[in-house]
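The complex appears here without one of its protein chains, the remainder shown in place.
Each chain gets a letter, A, B and C, in the order it is written, and its residues are counted from 1.
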Amino acid sequence: MDNALRELYQEVILDHSRHPRHYGAMDGASHKAEGYNPLCGDRVTVYLQLGADGRVADIRFEGKGCAISQASASMMTDMLKGRSQAEAEKLMQGFLHLVKGEDASDLSEDDRETLEVMGGISAFPMRVKCATLAWHTFKNAVEEGAT
Amino acid sequence: MDNALRELYQEVILDHSRHPRHYGAMDGASHKAEGYNPLCGDRVTVYLQLGADGRVADIRFEGKGCAISQASASMMTDMLKGRSQAEAEKLMQGFLHLVKGEDASDLSEDDRETLEVMGGISAFPMRVKCATLAWHTFKNAVEEGAT
Amino acid sequence: MNAPANIKIFDAERARADFEILSRQVYGKPLVYLDSGASAQKPRIVLDTMRDFAASEYANVHRGVHFLSAAATDRYEAARRTVQKFLSAAREDEIVFTKGGTEAINLVSYSFLAPALQPGDEIVLSVMEHHSNIVPWHFLRERQGAVLRWVDVRDDGSLDIEALDAAIGPKTKLVAITHMSNVLGTVTPLKDIVARAHAKGVPVLADGCQGAVHAVVDVQALDIDFYAITGHKLYGPTGIGALYAKRAHLKKMRPFNGGGEMIREVSQDRVSYADPPARFEAGTPPIVESVGLAAALDYLSGFDRAAVAAHEHDLLAYAREQVGQFNWLRVIGDAPGKGAILSFEAEGMHAHDLATILDREGVAVRAGHHCAQPLMERFGVASTTRASFAMYNTRADVDALIAGLAKARGILM
Partner (left out) sequence: MNAPANIKIFDAERARADFEILSRQVYGKPLVYLDSGASAQKPRIVLDTMRDFAASEYANVHRGVHFLSAAATDRYEAARRTVQKFLSAAREDEIVFTKGGTEAINLVSYSFLAPALQPGDEIVLSVMEHHSNIVPWHFLRERQGAVLRWVDVRDDGSLDIEALDAAIGPKTKLVAITHMSNVLGTVTPLKDIVARAHAKGVPVLADGCQGAVHAVVDVQALDIDFYAITGHKLYGPTGIGALYAKRAHLKKMRPFNGGGEMIREVSQDRVSYADPPARFEAGTPPIVESVGLAAALDYLSGFDRAAVAAHEHDLLAYAREQVGQFNWLRVIGDAPGKGAILSFEAEGMHAHDLATILDREGVAVRAGHHCAQPLMERFGVASTTRASFAMYNTRADVDALIAGLAKARGILM
């Protein structure tokens, strides 16, 4: 198998996609948004419980999609939980840079390490949308998704 | 000047176009039609006096146009005057064949001789419409132009 | 599109050589192009004809008396006659050049249907239509209160002709139906459909964007009212398509785009329109593209079409058989006599992942909803993977697809 493919479909990714974390609807979410990829028809719903301080107290997602979008959503929920809005925004920007193959050095070392498995996507520009769908949906949920 | 051009703009043609015969409106025409060439915006009006037997008792035309269309209209009025409908139809078909460079052998020898000067048009397919405008208008006048 | 018993020979390898792009590599692997359903590659003769024409005979058409303009006009009108012949239309003025299949269908909507449409009027269409044969009718629903009557397909993807017949009622103004589904490959019985619709006084529009590529079309024999084609799937250029429409319809239809060439007279207060087809060809048309389309149709017609169809049918049958070995793969669309398109869903593997892995093997397939979302809904999927076969494909291409699928399974599962 060629290297780019090996990078893309790393075991970590496949594991996340097969066994997504924080999967399923959330009752009583404070925020919620649906994301849609018109290219493939895939949908994802992101549920949030934002604390009074704006922190991501809880987060879940639901929806079908390709391995990349599922893994990305799953990792996102893992990483966002407990973060403040500013931290979440920073993480998201860093992630977007990373998957587009741009400079992601403003990510913390820890985050960079965790997200490294997603770096392979930058070699597949047509798939970047799959990876960013959940993140954009998260942002929408925060900004316009108060329930 | 090249031969095709010389053929096209023969003295007879230019004379007809400069001094068109039967030019001007006709009071009390029994039939009348207006022709229009959308390519150049030229117009021609053909006036007829058809006898009880359907003969072209009188014919006149009016309108502006290129040398070819003017000469063609002028010659047409010259030739049609006095003809029966069947004769007119036959002459028109022969003329259409001639200017398209097709077989015009069903024209009478006299008519062929008269019309020969128009034969040069067949080398200029983009100008055939100029030559046929008056004739089509004549036909329209007969068929749908009763006043 | 069944192969007749006694067919002439079609040499796909030889045809292949006419398509320069097919000898290229991607990621160091030979290109296996199985995406002709989205757009076909173009043979050398099409590319060369267009370039030569543009480099030696080009000018704007119709309005000029000069040499190049006359030459270009001749080529453009000759292209119209080539399309006329290709579709067996009775008259050349029944062919309107458009920018593609989508515009051809929109032209029918804007110029034929919209002007007289009343709220409650119905349009009958099938669930397997391409968005190009759906959205124009949704416009009429949104804007003028039309009602869309959807006809289902059976589980094998074949059209339910009785359901279609039943859907045609006194308020039906048009049956809009694909000739061949771009997802299922299903070929519809157009002649039967037209007969049933005409029996109730309803005209029929066929979306022939796929159908005309794989079958010989005779619009007179079909007695069809409208038939839309697109150049780029017919081995021709982008930027051009055509609508066949019966003369009687065209004469009554109002213009769509307004501009040069489509008028008779314009003044400050008044406007009158040219006769068809000019009335529907506002502005400078796709001149070079018309010449390219004619070259493509001539190229295609240069083969024995039945032999080409038999070749494509063989590829489909072979592919169908090969994928049968994968019990994790569900083919969507198995109608009898279907065209050379194979759509499928793979258990636990998303179409986009499959397509990405196949791509790295050099195998180009489509993944997605194929602009047929109502059909996806019908089959309960968000997307499918689609391999579509053209005259230049071979069994080796199928083998590459099969090997790629096995590999994808290994990676993803």
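A few points about this structure:
One rule holds for everything that comes next: a contact is a pair of C-beta atoms (placed from the backbone, for glycine too) under 8 Å apart; a residue touches a chain by one contact, two chains touch by 3 or more.
Remember, predicted model here, so these are calculated numbers, not experimental data.
Touch with the chain that is not drawn comes from one residue among C:120, C:145, C:169 or C:260, which is C:260. Contact with the chain not shown here comes from a single listed residue; of B:25, B:39 or B:146, that residue is B:39. Note on the undisplayed chain: of the listed residues C:130, C:246 or C:409, the one touching it is C:130.
Of the residues in chain C, those that touch the hidden partner chain are 20-21, 24, 26-27, 31, 33, 35, 38-39, 41-42, 44, 47-48, 50-51, 54-60, 63-69, 99-103, 105-106, 109, 127, 130-132, 134-136, 138-139, 142, 148, 150, 230, 232, 237-240, 255, 257-263, 265-268, 271, 282-289, 352, 355-356, 358-359, 363-368, 370-371, 373-374, 377.
For chain A, the residues in touch with the chain missing from this view are 36, 38-39, 124-127.
Listed here are the chain B residues that touch the chain not shown: 1-2, 4-5, 8-9, 14, 39-43, 64-68, 124, 126-127, 130.
One rule holds in what follows: only the chains that are shown with their structure count from here on.
Taking the mean of the C-alpha atoms as each chain's centre, chain A and chain B sit 79 Å apart. Centre-to-centre, using mean CA coordinates, chain A is 38 Å away from chain C. Chain B and chain C have Cα centroids lying 47 Å from one another.
Residue positions of chain C touching 2 or more other chains: none. In chain A, no position touches at least two other chains.
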